[in-house]
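With one protein chain removed, the remaining protein chains of the complex are shown where they sit.
Chain naming follows the written order as A, B, C and D, and within any one chain the residues start at number 1.
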Amino acid sequence: MSAPETLEGWFALHDIRRLDRARWQTLPSAERGRAIAEIVDLLERMSSDPGSGHTVAYLIVGHKADLLLFHLRSEVGELRRLEEAFDRTTLAAFTTRPYSFLSVVEISRHAAPEGGAETIADTPYVQTRLYPEIPAHDGFVCFYPMSKRRGPWDNWYTLTSDERAALMRAHGRTGRRYSGRVTQIVTGAIGLDDWEWGVTLFADDPLVFKKLVYEMRFDEVSARFAEFGPFHVGERIRPDDLKAWLDV
Amino acid sequence: MSAPETLEGWFALHDIRRLDRARWQTLPSAERGRAIAEIVDLLERMSSDPGSGHTVAYLIVGHKADLLLFHLRSEVGELRRLEEAFDRTTLAAFTTRPYSFLSVVEISRHAAPEGGAETIADTPYVQTRLYPEIPAHDGFVCFYPMSKRRGPWDNWYTLTSDERAALMRAHGRTGRRYSGRVTQIVTGAIGLDDWEWGVTLFADDPLVFKKLVYEMRFDEVSARFAEFGPFHVGERIRPDDLKAWLDV
Amino acid sequence: MSAPETLEGWFALHDIRRLDRARWQTLPSAERGRAIAEIVDLLERMSSDPGSGHTVAYLIVGHKADLLLFHLRSEVGELRRLEEAFDRTTLAAFTTRPYSFLSVVEISRHAAPEGGAETIADTPYVQTRLYPEIPAHDGFVCFYPMSKRRGPWDNWYTLTSDERAALMRAHGRTGRRYSGRVTQIVTGAIGLDDWEWGVTLFADDPLVFKKLVYEMRFDEVSARFAEFGPFHVGERIRPDDLKAWLDV
Amino acid sequence: MSAPETLEGWFALHDIRRLDRARWQTLPSAERGRAIAEIVDLLERMSSDPGSGHTVAYLIVGHKADLLLFHLRSEVGELRRLEEAFDRTTLAAFTTRPYSFLSVVEISRHAAPEGGAETIADTPYVQTRLYPEIPAHDGFVCFYPMSKRRGPWDNWYTLTSDERAALMRAHGRTGRRYSGRVTQIVTGAIGLDDWEWGVTLFADDPLVFKKLVYEMRFDEVSARFAEFGPFHVGERIRPDDLKAWLDV
Partner (left out) sequence: MSAPETLEGWFALHDIRRLDRARWQTLPSAERGRAIAEIVDLLERMSSDPGSGHTVAYLIVGHKADLLLFHLRSEVGELRRLEEAFDRTTLAAFTTRPYSFLSVVEISRHAAPEGGAETIADTPYVQTRLYPEIPAHDGFVCFYPMSKRRGPWDNWYTLTSDERAALMRAHGRTGRRYSGRVTQIVTGAIGLDDWEWGVTLFADDPLVFKKLVYEMRFDEVSARFAEFGPFHVGERIRPDDLKAWLDV
């Protein structure tokens, strides 16, 4: 079997932090004020240069984590420096890292217009998908990693490319019924992290995550081949609103 | 396969905490008194507005946790603010979070009366199930998450909708034999958390949990398709009774 | 398939603790003396009322834990209050809880004499099994939780009740060959904890645990259907002997 | 299926510790000196009475652990007292216990000479295997627990005893090709710990562990039936050499 051709864009790091609010609240007020200013400033600088990538932040619901920083950049080294920059802040001393995910924006060659590979990668449509905008509205994120099953009966990697393409096309049709209500960034993580792909969904109404993922689970490609990692649901937070969240 | 139609009501957060009683007992008596008043007051406010949701608390048996707050609200953002409000209390500094579960009250379209979807959702029966009361008597809770199997032989998501409906009807008949002794709230978590559903049972006699779940395990739908997460059993506690529980 | 009829007796809590001896040894001698007296007194009171239940203690071998308190009581709420009573001691501040197990003494209807269910539960034989004595001799305990497999080929819950009964009868014959050398309490945990049953064995010679469980593993019911959780082996300790164990 | 007859000798405890060297190094020099003398003295006493058992120590390579104490004794209670004796030392306060394994030296009845069971157990050959010496040379240890598979196709416990014996004989032939380069102690743990057996290998050259275990993996009994737990590789350390290892 030959591997499907893919095009890759920005590298992505889902940098997930848990806040020890109890210890944070013991920080003297003046120090805490400086620490808040420092982190707001850092997030604003991280978020400010859309040409070379994006950084957006979410407050995660539930015990798994508190803060998700979603970074898109051209180089893995840049992503590493962004996490190091966070680690150097005062706030970081009050956080731990329960999870992270390193991957790269990926689109299938089939999803791109016909033409030579070089040419295609340069079309505006493909460029927009490889170097995507983060939806600008206030809203919610749903992030989960996944892999394709390699079992003795249902083995994604021993299907023919025609079988794989047909399954993915049907899956795409389900997704398109949610067009306008949800935005999706798929990132590839094979060789970079423990799961094979990351799926990052954006919507104003988190019920849409449930409706979409539930409906997709009945697609043959999910029913027979998908294995899912942990789901993280979060609410968008602007750098400036971190002040209220971190205030005592 | 097309996904079954579902109706959704309140979002649910099972917010589960472990108390470090040893450290808590070292808190000076006056501070502890203020902290108890603060948490009792918070829980009373959380519990007081049934029109817009519910919050009830349980003391969990065993090492997994000590306290379960079960929140039902209209918006995921509200649930997030409820956990943040708890995190901001003095008591929270003496707790950790071993588990949580984000989901949404769900009923199957089949379980609702016939008619157009809009109309149905507005019937009192359906409204009562989507926006349920928490049983008022003192008693016990049993909460566990679960998923439906997607294996090469027993795969829930490749059954026909008739097969699924028949299996669920038989399951429902088992449940109805326990009518009056146990109340059940089923919440959907696909796209929101790691398991696909949450089951929250309420009963005065915890032996009923054992009898019901044991009997249901012989239903074909459980025997062949169910995968179960951790079980949490707890005893209802009123906000005011937290005083005795937290007292030294 | 209909579920087998079962009779239930006392609820059981295996309350398992790990001692941080290093920190414990730093406690000033007078305080430690008071803490020892307090825990000895608590265990004596827990152990003293055989009519309404039992509490026995074991020192666990290996890294998994140090102390197992095995409680049998009529109500889940009582078990919760027993663990809370332990948590309120000074010793508890030097322990953590790596594991616990909530279940209820269970015997199969088949294992009871013939007759109407009400009548049966009241026979002395059944009463003795539902509300068992803990063997009085000094000795060892082996506790492990287990479940029955629900796989696509070997699925306990899709067997006929005749098949299940035949498999359990053969298993019982293996067990009876160890009569007099080992005592067994089986507790059901479906709907109460993560595994379906708990098995608690008592013997003077721990080699008997190995011989019995090894031999049983070749019974068809174990070979094809059993899944085992963690094994805990411990040595009985009387409340009064805790003094030496806790002494520095 | 009837279980194979086995003979049992010493009980075994693999007591595995991790050293917090950073905290250890903060201990004042005089206290550290006393603590080193205490642990060296304890290990010398544990090691000194070969008639009633053995204790040998190894420094583990990698993050899993630092120190392995391998104890062989006649009684489980003795093993428990040995770990308690370690826990009571000053050094223990600077260690944690990532793993342990409780088992009993086991040889198959087939591996013993013909004759009545009583007689056999008393032959010098069998006595030597049930109450083995630890190889005296300086060298390496490899310890791993394992179980036999009980799957729907490959199920060790539903084979006939002839099939099991044939598979074990072939496995033994592979082992004998390494005679003189490696010594092996097999211990049974069914009913005592979470895996069914422990394998403890001794060799001067750790490459032999790789060669032997790799070759054995192609034996049908390993290829089809073996499930392996964590591997621990360590270098022998004499009580007296602990001084250098623990010195700052």
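Just so we're on the same page, a residue touches a chain if its C-beta (ideal position, glycine included) is under 8 Å from a C-beta of that chain, and two chains touch if they have at least 3 such contacts.
None of the values given here were measured: they were computed from a predicted structure.
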| item | value |
| --- | --- |
| Visible chains in contact with the missing one | A, D |
| Residue in contact with the excluded chain [from A:Leu19, A:Met46, A:Leu67 or A:Leu102] | A:Leu102 |
| Touching residue (missing chain; options A:Ala22, A:Ile39, A:Leu79 or A:Val141) | A:Leu79 |
| Subunit A, residues in touch with the chain not shown (by the definition above) | 1-3, 6, 8, 11, 13, 15-16, 76-77, 79-80, 83-84, 87-88, 92-94, 97-102, 104, 150, 152, 155, 157-158, 188-194 |
| Residues belonging to subunit D that touch the chain removed from view | 21-23, 25, 59, 61-64, 140, 142, 151-154, 201, 206-207, 209-215, 217-220, 222-224, 226, 228, 230-231, 233, 235, 245, 248 |
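Just so it is clear, only the chains that are shown with their structure count from here on.
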| item | value |
| --- | --- |
| Chain labels contacting subunit B and also subunit C | none |
| Copies subunit A and subunit D - rotation angle from C-alpha fit, nearest 5 degrees | 145 |
| Interface numbering overlap (same over half, different under half) for subunit C and subunit D | different |
| Chain centre separation in whole Å, for subunit D relative to subunit B (CA means) | 46 |
| Whole-Å separation of chain centres (CA-atom averages), subunit A against subunit B | 28 |
| Multi-partner residues of subunit B (each touching 2 or more other chains) | 152 |
| Chain contact graph, described as a line, ring, star, complete graph or other shape | line |
